[in-house]
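Apart from one protein chain that is not included, each protein chain of the complex appears where it belongs.
Which chain is which? They are A, B and C, in the order written, and residues in each are numbered from 1.
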């Protein structure tokens, strides 16, 4: 497989992510119902439907452009807490790939690290607070290790996807300390945090596109 | 009996009127319930209670003064439709007796005629409209005839009281054309207009004081 | 179950007036007994403009006392006319020798007490004139006391207030006010009745699928109930009869007042205004000025009124003239 993700790959990644979220929308909303206000899946799906059109219409000329579009769409149309956080998250990927023909593993590791920092800063969320950060952080660490260890892009993304999945699953056992889930306390235990699951789907889609 | 009503007589007249209205308050309110909004008796009684005190406090120096006080009290404190009309009515008696030691029959006839004109002008009410005018008008005509015929004060007042009573009773058969009773139509037939009954009580009290 | 922030229901008006005067010391002064409100800085050398009526319609009328509008307002008990003595006292207090214009909503008690006050004032040598505001198209019948007065009072008070400030004499003001009133019509729709202070039940109950169409501002029911629906269906039912009654057509200019009856949100009122403008525009009628907000209420009634006023250059200029009152300032 390619060691880079070019514009077409990135577009496929975005579409695969949108497909996955739309498929899981009911499940994600159900998770948010247990730990929050039950709008997560439908809000994400709506923002991604809009993003599909926007990405298609944009005519990207750099690998970061689809993410730039995604970021603007989420920041401009998605309410709630996760919408703007995902918007800023995608924006970091957009910045990382700005003007570039393709994403390398290093670039993705850098974007993930910056995205983590941004989400953590804006949401004041740390690992263990039962948020999307609990999937982002392990993915970021896996990518950093992959870069360090000289792994291929597809190997690195597989590792990131697996780490994100494990991180998301692990939120089932966490008590919420940020966002609405912090109001429901122990009632959320036993099911994972929807934002973390969505992050796992994001890296799952990347792994799929990378053929890993 | 005296051919004039001096200040003390006028004060007795006012008190006798207040007594009569207070005694009949329930009945008057009930009449207003049939033909209007059911506040006539209690409003009149309240204004007259206040008037008792005001008249006592006023220290009248002319025969018209108690009526002047009555008029101000009604104009200043009585809501609804009849309150201000009675206020202006009493005011005409106040004007007629302003500066005078006593009321003669002529003066009472003049006050009644002016009161009729004032109430009719302000309320746009004519004889037959089922209002207080239907008691005022016959009283006024009786007084005018008494003056013309050279009757004594007590004879004149008896005639006026009887005419007012007949006029008031006659409103039982009238359809309302002014005030709230005009909204209820035939439902008011069979019971007299409370305002007209009150006017009859007013002349009844005068007759009592005149010893007729 | 309705509750209000009150102490004893009988004290509501007196206590509110005390709070009102304390809240607007730069604009008004209160005379507690007999109750009336005058400007903090009395005007001089102009005809005094005085209005009044039952309370429960706030900010009308006390909220419109101030430069460019009323010299005095005379509040009665809730939904009850002020007395003639109150009106006389307020009028005396603000008369500068050039006479007093009484702006009166057409209700029997108000008309009677203002007329009597006018006679009492005449006895004392104070000249006065009456403008009756009778804009409510829902009560436009041949017999009876005539159309009720509602939100057009704000327009008449504003326009006459501005003209008085410019030195118009009593005869001119009376003629002007009557012309504005004659060119004003209102229709009001209620979605839920208000409740009297201290009373736990609203003055009527409406089924969920109907509105009171042509309601007044005293909690009374309307003559008609009509189907509830989206604003795009209700508003044209208000606009069309008003336009017809005023003879509006292509090229006509109007001032439009969309007024909340007490419990209606700005979101709704602006939505209603948008619909009204659209319907009028389709008819070629130009909304050249507007006032949207809660100005003439029926306690906490949920509902709104639409008033259209024929606008000519003089009316517009007077409408635009400066005004500084608790409830209206520009």
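The criterion applied here is as follows: a residue touches a chain if its C-beta (ideal position, glycine included) is under 8 Å from a C-beta of that chain, and two chains touch if they have at least 3 such contacts.
Everything numeric in this text was worked out from a predicted model, so none of it was measured.
Undergrad: Considering the full assembly, with which of the depicted chains is the omitted chain in contact?
TA: Result for the missing chain's touching partners among shown chains: A, C.
Undergrad: With respect to the chain omitted from the figure, which of A:76, A:99 or A:185 is a touching residue?
TA: A:76
Undergrad: In the full complex, which of C:141, C:224 or C:290 touches the chain missing from this view?
TA: Looking across C:141, C:224 or C:290, the contact with the absent chain belongs to C:290.
Undergrad: Among C:89, C:159, C:234 or C:318, choose the residue that contacts the chain missing from this document, as touch is defined above.
TA: Residue touching the absent chain, from the options given: C:234.
Undergrad: Considering the whole complex, which of A:28, A:44, A:88 or A:188 touches the chain not shown?
TA: Touches the omitted chain: A:88.
Undergrad: Using the touch rule from the top, list residues of chain A that touch the missing partner.
TA: Here the touching residues of chain A are 72, 75-81, 83-85, 87-88, 122-123, 179, 182.
Undergrad: In the whole complex, what residues of chain C lie against the chain that is missing from view?
TA: Considering the whole complex, chain C reaches the absent chain at 1-8, 12-13, 15-20, 22-23, 55-56, 58-59, 63, 78, 191-192, 194, 197, 200, 206-208, 211, 228, 230-232, 234-235, 258, 262-275, 277, 287, 290-292, 294, 297, 299-300, 302, 304, 324, 329-330.
Keep in mind that, in the parts below, only the chains that are shown with their structure count from here on.
Undergrad: Could you tell me which shape the graph of touching chains takes: line, ring, star, complete or other?
TA: Its topology fits none of the listed shapes; call it other.
Undergrad: Where's the contact count highest, between which chains?
TA: Max contact pairs: B-C.
Undergrad: Suppose each chain is reduced to the average of its Cα coordinates; what separation in Å results between chain B and chain C?
TA: Centre separation, chain B to chain C: 35 Å.
Undergrad: I'd like the Å distance between the centres of chain A and chain C, where a centre is the mean of that chain's Cα atoms.
TA: 58
Undergrad: Could you work out how far the Cα centre of chain A sits from that of chain B, in whole Å?
TA: 89
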